[in-house]
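Below: the structure, in structure tokens.
Excluded from the complex is one protein chain; the other protein chains are retained at their positions.
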Amino acid sequence: AAQEKSLTIFAAASMKNALDEIDAAYAAKNGVKITVSYAASSALARQIEQGAPADVFISADIDWMDYAIGKKTINEPSRVNLLGNSIVLIAPKDSKIDNVNIGPGFDLSRLAGDGRIATGDVKSVPAGKYAKAALQKLGSWQAAEQKFAMAVDVRAALTLVARGEAALGIVYSTDAKAEPGVKVVGTFPADSHPAIIYPVAATTTAKPQALNYLAFLRSTAAKTIFDKYGFKFLVSPST
Amino acid sequence: MSEISPAEWTAILLSLRVAIMATLVATPFGIGLAWLLARREFWGKSVLDALVHLPLVLPPVVTGYLLLLTFGRRGLVGAWLADNLGIVFAFRWTGAALACGIMSFPLLVRPIRLSIEAVDRRLEQASSTLGAAPWQVFATVTLPLALPGVLAGMVLGFAKAIGEFGATITFVSNIPGETQTISSAIYSLIQAPDGDAAAGRLVLISIVIAMGALIASEWFARRATKRLHGN
Amino acid sequence: MSEISPAEWTAILLSLRVAIMATLVATPFGIGLAWLLARREFWGKSVLDALVHLPLVLPPVVTGYLLLLTFGRRGLVGAWLADNLGIVFAFRWTGAALACGIMSFPLLVRPIRLSIEAVDRRLEQASSTLGAAPWQVFATVTLPLALPGVLAGMVLGFAKAIGEFGATITFVSNIPGETQTISSAIYSLIQAPDGDAAAGRLVLISIVIAMGALIASEWFARRATKRLHGN
Amino acid sequence: MLRVDVTKQLGEFSLEASFESQGRVTGLFGASGAGKTSLINMIAGLMRPDRGVIALDGETLDDTSAGVHVRPHRRRIGYVFQDARLFPHLDVRQNLDYGRRMNRLATDSAQLTRITDLLDIGGLLERRPGKLSGGERQRVALGRALLSKPRLLLLDEPLGSLDEGRKEEILPYLVRLRDEGIPMVYVSHDAAELRQLATQIVMLKHGRVTALGGVKVLT
Partner (left out) sequence: MLRVDVTKQLGEFSLEASFESQGRVTGLFGASGAGKTSLINMIAGLMRPDRGVIALDGETLDDTSAGVHVRPHRRRIGYVFQDARLFPHLDVRQNLDYGRRMNRLATDSAQLTRITDLLDIGGLLERRPGKLSGGERQRVALGRALLSKPRLLLLDEPLGSLDEGRKEEILPYLVRLRDEGIPMVYVSHDAAELRQLATQIVMLKHGRVTALGGVKVLT
């Protein structure tokens, strides 16, 4: 029975703050012990493929969820595209840059001047991928490409901006919100990039309790917490 | 500095267990291999030597991924070990120890090899004329005289095992209480915008652990040197 | 195996440049420090020793972060260097070399220290009775006799510098042509669902580079040993 | 009986020695660089002859044409090296006891006392080699070889660094050992020493045996 009362969640590292709070609420309500392993989505997906004891997978992007589904390790019907996010342009708190209107043809390169633009790696880090897609759509990528400093994850990009090493950064609004050293100077239009989605799903080896947990993630209680951290709730909350 | 939380305690103790286990298990293999590399000529020696250094050359994530493919529950070796010997590395603390052991192996082997190479062969000859078989020569002369190198290797290996995180998190994930070491806990904390203070605290604890290991090893080394040089 | 792309070539050459630079610049400092630790007693020695090992103990990301705080353009030392000497590490390949040098420093120092400790002091005494001042003793007796350790340290350091990526990417991020080394390229590829094949190719290249360095060092070491033991 | 018939090339130096010795103590006499140490290294098995045969009491130790090479630790041949080669990590007592331990012999404390008394090293037992004087080191090395109870003893200038007084104490003891039947090969450049001890002389010069016979060959 003790087995029944515990769940292991594999979650993208960028979800840590919000998810810790939600898990605490869930544990308090259901008496279920929640263990979360935070790592890169890529590592988690591959571990699940190799038989990791995960009940629930929360990915930071669609690609790795699709990868896991392709490997038949995910209970496909349980998949929900739970959360959304937006990407924003940030600058150090004391920067002169402010109120940038991000639209077609916006000249990011000139804005950066001789400074660097920090974001996640555009090949591998979801935030970086979205940033590149958006800039390409807006026609600003080519001119600015040389000025990018691609960080290992969003947190590192955020740090570069907060420390004033980079003049600008492109990160998730959730991260920008939590870092006092930066300010948001513009938001990328939602239609400039593929939808930013955090899918969740149970694994094929999940305990029955996992579905209950997934249901909780969709509840109003969870929504309140996710809202607090700036995530967009993409499903209609159940009570 | 605020209190250490129970979850942090768990990570600290796990790190110690993993690093100590990794170092203790790797040391005999390291000594054996160091001896082979120092004293034998054989076909494929360069390849073996390169293989030992591999975990140093590759990004840790790659090593972790290769471990996952090999020793994971569905991995080639992992499946066999689990089915036939009941040994499971996947997503267990033993897997973290395996990852740390492999990552620190090159650091362990080199100093030992260096010390074995420096042992005066005339003393080994003297030992053999007194009736010592090759393994006795090794156990009573070569190894004691190479002790400073063994200690240096163990310290480097232990320090590396405490700091290792890339291969570990890729291989056995970051499961609190099972595979979350101090280093991966620091990683998790750094991922959260408000985790810096807590991360800083864990960094200090890592440093204290490593200092302890260093001071202990210096103490042993000093004793060993005293023994060797007679004053 | 498909062709190596120009971008990959850039990363390979940059890796070589960074690793060679890091090793060459770190070696003299490593030798000096190893000598201090091996032969001098001074206040704060344990602290210095611990400091050297720190990059090994801490998760690389933490070291990278500390480097950013110190050597970033807004960092304590970084700002001073940039304003007064015009030396900039931030987002430059020199910064990658700095990160690699610091990460591999403990691996460089230990074997050298071990070898210096093993040098027979009676030979140093003989040298001084022949009129050699302390620095001459060091240059003509201690260092040549410690050569195997210097080589071992350089190889470990170089291998580590090739594989280093956590501290580098945190400190100078990943700018193709400027700071993107093989290791960070591999890391990026492995993070993408379809990057395994390309990553595998780069992994092979890393291995080849490291093998080359190893074989070269073995060759030097063999010569050195021959010189030392006279046969 | 010791039979040696070997050739060995060392750089430009060539050693070609052939002799048979029934003698209980074979004195190996020759100038510096004559090849004495190289020769007994081969008898000990530490160096392999390029070609030839070494046999002791009918047992073949080396025979290059038959591919025979008995390894040093199986020869039971004690060796007092020209440089003492004490184990620096063991104290004097452990150095003395080493051969007994390796051969798993019973402890023989009477013998230990006899030898430490003779060599006057009883007061040094707890000390490490690094803290011994040159002569003390040589005496411990002699004791260590004696205590390993070999069937043949090779002595490479064992009394070289000892004063007359000490020599005159130890030589008679070696004579007694000889008379008790332990065969020896004794390297020395001191003719007087050899006259007292050796029963047969092999004279080496530039790697060749130039004289062979009783102590009379030491003109």
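Residue numbering begins at 1 within each chain, and the chains themselves are lettered A, B, C and D in the order written.
Here, contacts are C-beta pairs under 8 Å (C-beta built on N, C-alpha and C of every residue); 3 or more make two chains touch, one makes a residue touch a chain.
For clarity, every value in this text was computed on a predicted model and none was experimentally measured.
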Neighbouring displayed chains - absent chain, whole complex: C, D
Among C:48, C:133, C:197 or C:215, the residue in touch with the chain that has been omitted: C:133
Where the missing chain touches subunit C, by residue: 122-123, 125-134, 136-137, 140-141, 144-145, 227-231
Residues of subunit D in contact with the chain not shown: 10-11, 30-33, 36-38, 82-83, 127, 131, 133-136, 139, 156-157, 160-166, 189-191
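Going forward, only the chains that are shown with their structure count from here on.
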Most centrally placed chain - per-chain CA mean versus overall CA mean: B
Between subunit D and subunit B, distance of the C-alpha-averaged centres to the nearest whole Å: 45
Subunit A-subunit B separation of Cα centroids, rounded to whole Å: 35
Subunit A: positions in contact with at least two other chains: none
Interface hub residues of subunit B, defined as touching at least two other chains: 61, 65, 187, 190, 229
Each pair of chains that touches, named by its two labels: A-B, A-C, B-C, B-D
